[in-house]
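Removed: one protein chain of the complex. Kept in place: all other protein chains.
Showing chain A:
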Amino acid sequence: MSGEEEENAAELKIGEEFLKAKCLMNCEVALILEHKYEQLQQMSDDPMNQVSQVFEKSLQYVKRFSRYKNPDAVRQVREYQLAEFELCVLGNLCPETVEEAIAMVPSIKTKGRAHDDDAIERMLNDLSLIKKFE
């Protein structure tokens, strides 16, 4: 790999280019790809032939693993005070317990951040309520 300073997602050291790039959740990617696919459908009889295998597989994957169905729910999830990368991993995996959340995104528990177990649990509850009532 690039051999610059140690990159480590668990510590939120994710490299400059990724800090500047926007992170999307599966459901957001699904919206974008489906929109593009619909545009192709309007322009041609056989849209599946117009797209690459990468597009097809990606669309299939994000549709299967989308957690939130509507843009409002996604907007609510994005309001949390977390790094975008962390938000997206949590939004994609929807951990059920605090233990699971910390295992998936170790950086939310690192020293100095205002996230104790109770705060994390409240956030997970909110995330699942957002899903329930969308």
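Throughout what follows, a residue touches a chain if its C-beta (ideal position, glycine included) is under 8 Å from a C-beta of that chain, and two chains touch if they have at least 3 such contacts; residues count from 1.
Assume contacts and distances are computed from a predicted model.
Its UniProt record calls the unshown chain "DNA-directed RNA polymerase subunit", which is the correct pick from "Sperm-associated antigen 6", "DNA primase", "DNA-directed RNA polymerase subunit" or "60S ribosomal export protein NMD3". Screening A:E16, A:E38, A:E79 or A:E96 for touch with the missing chain picks out A:E96. Touch with the chain that is not drawn comes from one residue among A:V62, A:L87, A:I108 or A:I130, which is A:V62. Listed by residue number, the positions of chain A touching the unshown chain are 1, 53-54, 57-58, 60-62, 65, 67, 93-96, 99-100, 103-104, 128, 131.
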